[in-house]
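Here the complex is missing a single protein chain, while all its other protein chains stay put.
Moving on to chain A:
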């Protein structure tokens, strides 16, 4: 039967911005609301109706991953130290790709109505369709960090047309010197452009099959977000695209399937006879005659988080525990947990097999699996990783305790320069 889209989940790398957490546990397996991080994009795909997913990951992740899903997961392992970019990974599975693809990153937690993104892809016969969302400020204090981190976050400039759907321009602050340069050809075709900052790229892309084939021929592109997407956005308006590329494409097509070209002609004829245009005011046909089109769906409200920093990880946990109705109105307590009397747990997530003794106060924290917390402890705004032991009477505020660590009894740990206990 015909497949319209193939789903690909990228779960091979990352976590470089939260090494405190990922040095012992690979990012796709980080627990969020007591489920591994990769469960969220897989659940999104399952909910909307995908039956098969290709997951690109490492052997280590594949060993530890146990996801309860009805979909057929095809795991493709790549070497962890091969330093493969996302585009390299796509090139690696080029043989498995038979049709257009939907690429999702393993750290995306969202409730977007995916049909909005895919409909743009379908209706306009687009080469690229992606998802972006308005940024939400992180309100929680991050353990192990003094104050809010502002440095290191370079802004993305995204230019869209007046309908808000067509992607015209994309650049990162890091790539620009002092000025934002916009080509005249873009301005001539789209005189009204809205430039937005403060958007989060969800790393969810619908790509045509021809892009994957193009990647196979251009081995210099390593990252989808860093190189491929800006390239495609630029290519929409490059002078050579509208004349040269179409010739190359039609030659390529003739090599592969003979039936395709006359069908494409038919579709072009239908468009030509149609009385629709995507813009007005100049003499050009719909889409300015361009074959390469990039679209973006910008989410106004709803949840869309990429868990790639510590702050995002904490915020995601908080949101997920808000959404799930489990034990305690605002906390999630994992399986085989032992919570003794007179303990109070507020707005926290407790992992499986943890043991919490009496008179413990836990607020706004994330406790992972197998943690033992002795009596009388007070834990506030912290992250306690797997198998840690917190001694009796310890007072921990805004700290990050690494896996397997032991906190001595009666210790006082406050938000301090060196309060990441490893």
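Everything that follows uses one rule, which is that contacts are C-beta pairs under 8 Å (C-beta built on N, C-alpha and C of every residue); 3 or more make two chains touch, one makes a residue touch a chain; residues count from 1.
Keep this in mind: contacts and distances are computed from a predicted model.
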item	value
Protein name, per the UniProt record, of whichever chain is missing from view ("Multifunctional methyltransferase subunit TRM112-like protein", "Actin related protein 2/3 complex, subunit 4", "G patch domain containing 1" or "Translation initiation factor eIF2B subunit delta")	"Translation initiation factor eIF2B subunit delta"
Residue among A:83, A:111, A:358 or A:408 touching the omitted chain	A:111
Of A:263, A:330, A:358 or A:410, the residue in touch with the unshown chain	A:263
Touching residues on chain A - with respect to the absent chain	1-5, 44, 46-51, 111-116, 118-119, 122-125, 259, 262-263, 266-267, 269-277, 280, 283, 286
